[in-house]
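Only a single protein chain was left out; the remaining protein chains are all shown in position.
And now, chain A:
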Amino acid sequence: MPDHRGGRAAEVFSAMRRMAPLITAVIPIGLVFGAAAAGNGLSPLEATLMSALVFAGGSQFVAMDIWTHPASWAALGISAFLVNIRHVLMSASLAPKLGHFPGWRKYLSVLFLTDEGWAVAETHAASARLTPLWYAGAVIPFYLAWVASGLAGSLAGAFLGDPAVTGLDFVFCAVFIVLVMNFWKGARTGLVLIASGLSAVLVHAAVLGVWYILAGALAGVAAAVLMPEHEEVTA
């Protein structure tokens, strides 16, 4: 790929062009996150700090669903870890392509990993050398769009009205259902989802707090591991 031909600016622009549709898609989600944060009583500063420091939409929506007053740092930290644990796999698969990044830049780079940035960087790395400049051109505008749209949403949130009437309290649930469907790989996924969903509902009814997320995650993983192997070959 002749990405280096036009020099440094062209390299950054090529990355930004690749990322543009994903930025367009993330802005409304950022607005909704900001509005949900405002609905939970978070100030615009608090909502913006969360977007800037956590930068992981899924875990931020989960946090809004389980938010308490005062906030429980342990519950929120554990749920963020569980929701984002897929990042371990993503950074591991990207690690060889970041091997030539000088020193600390490798570690700084993975802090900006999202599903979107990861997918784009992996696609680019399949046909070209992934440079720090190209990577920055892809992830930094996306980061800024996420933080800015979260701030805008939290400022506008007060005008959106009661979230239960507008259905906005259901947004995170709907987003996650769509994401779950994206992970669908056949009957095996179905068994994982049934195990996870059932355990989560039971533990949620019986135990206070967010332990139902851990219970569901463990049950789903157990189902995946205990399933007979041969189905994979015949599928």
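Definition applied: a contact is a pair of C-beta atoms (placed from the backbone, for glycine too) under 8 Å apart; a residue touches a chain by one contact, two chains touch by 3 or more; residues count from 1.
Following the convention adopted for this analysis, contacts and distances are computed from a predicted model.
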Just by its UniProt name, which of "Aldehyde dehydrogenase", "Insulinase family protein", "AzlD family protein" or "Putative membrane protein" is the chain not shown in this complex?
"AzlD family protein"
Residue touching the undisplayed chain, where the options are A:A15, A:A38 or A:M90
A:M90
Pick out the residues on chain A that sit against the missing chain.
25, 28-29, 42-46, 49-50, 53-56, 58-60, 62-63, 65, 70-74, 76-78, 80-95, 98, 106-107, 110-111, 113, 164-168, 170-171, 173-184, 189, 192-193, 195-201, 204-205, 212-217, 219-221, 223-225, 229
